[in-house]
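All protein chains but one are shown at their positions in the complex.
Showing chain A:
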Amino acid sequence: MAAPVPWACCAVLAAAAAVVYTQRHSPQEAPHVQYERLGSDVTLPCGTANWDAAVTWRVNGTDLTPDLLNGSQLVLRGLELGHSGLYACFPRDSWHLHHQVLLHVGLPPREPVLSCRSNTYPKGFYCSWHLPTPTYIPNIFNVTVLHGSKSMVCEKDPALKNRCHIRYMHLFSTIKYKVSISVSNALGHNATAITFDEFTIVKPDPPENVVARPVPSNPRRLEVTWQTPSTWPDPESFPLKFFLRYRPLILDQWQHVELSDGTAHTITDAYAGKEYIIQVAAKDNEIGTWSDWSVAAHATPWTEEPRHLTTEAQTPETTTSTTSSLAPPPTTKICDPGELGSGGGPSAPFVIGVPVILALAAAAAPASSLLI
């Protein structure tokens, strides 16, 4: 007769514990997600509780001080990014979770920056965008492309999420393209658009594989070769022209050469023994703009002393041959009148006079940086 009573007692206790457990650990509702603007003030009500109910607020599990409360409501002033988090309110001295708010502090989007470029002419072009300042909350972008009155598809880039690609259906069009982008998040909305002709956005990628080599037995020559960018689909029908610039590392002024054909060039007025930096840019022969400069190639012209020179690096010892720094070394067979007559160096003749003196003075110094 006594046995069923304790059994029932245990059952009730267990049930009560289960109820308390579930109410403590699983909220009555999913947290309410709320977005608020950086710098603003926000008042979070504790769900449906009375205005003057006694409650405790917690953020990410940590209790908040009561001086932030206005009755049962939590007041946050001058929101900062650090205020983002999971806010929960409980009736005081109770485990019973009453209400949860997932607060995200952010900004409405400013006008996006949109640009389009064709590095694969005539296949198509791409547009990319970004926001000038971050919003700290998720944004949704929507891009539309109009060619006259016709709408075109902009395919999302598989790797970059702020870029999409458009394929040209027609070439040589007199009608402009209009690309519009709108961005929105929970706090606001913004948009911009750009209009352009097919020809104005053409800009190839820089030339690839720029290699510079010294020419044996030629102390003033460097041979430069490169390849057309692999993204340019049809170099035969849409040939590229190239722009080469080079200077010795120790000088600031570049020499320039424009080349309408071919992917090789020989520099014939290099300073003997000086390490050079060389870059190449590309442009469609008729339309668009120049590409960015390629990755730089480095090379030092051949020098007469037998040394273990690598093709691209300059070893410091070569600078001890200072007498040859700015004039052909006397022991070299000067058999190419073109070299002597080719301006003899950069367009800054003042360089020639001074360093000769410096060179003699610095003859003992190993460091090349002492020259000029």
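By our rule, a contact is a pair of C-beta atoms (placed from the backbone, for glycine too) under 8 Å apart; a residue touches a chain by one contact, two chains touch by 3 or more; residues count from 1.
Throughout what follows, contacts and distances are computed from a predicted model.
A.B. asks: UniProt names the one chain left off this complex as which of "Cardiotrophin-like cytokine factor 1", "Centromere protein I", "V-type proton ATPase proteolipid subunit" or "Nucleoporin SEH1"?
C.D. replies: Per the UniProt record, that chain is "Cardiotrophin-like cytokine factor 1".
A.B. asks: From the list A:175, A:264 or A:295, which touches the chain that is not on show?
C.D. replies: A:175
A.B. asks: Thinking of the whole complex, not just what is shown, which of A:111, A:234, A:258 or A:305 touches the missing chain?
C.D. replies: Considering the complete complex, A:234 is the one touching the chain left out.
A.B. asks: Determine which one of A:47, A:71, A:91 or A:122 touches the chain that has been left out.
C.D. replies: A:122
A.B. asks: Residues of chain A in contact with the chain that isn't shown?
C.D. replies: Residue positions of chain A that touch the missing chain: 122, 148-149, 168-176, 178, 195, 199, 233-234, 236-239, 285-287.
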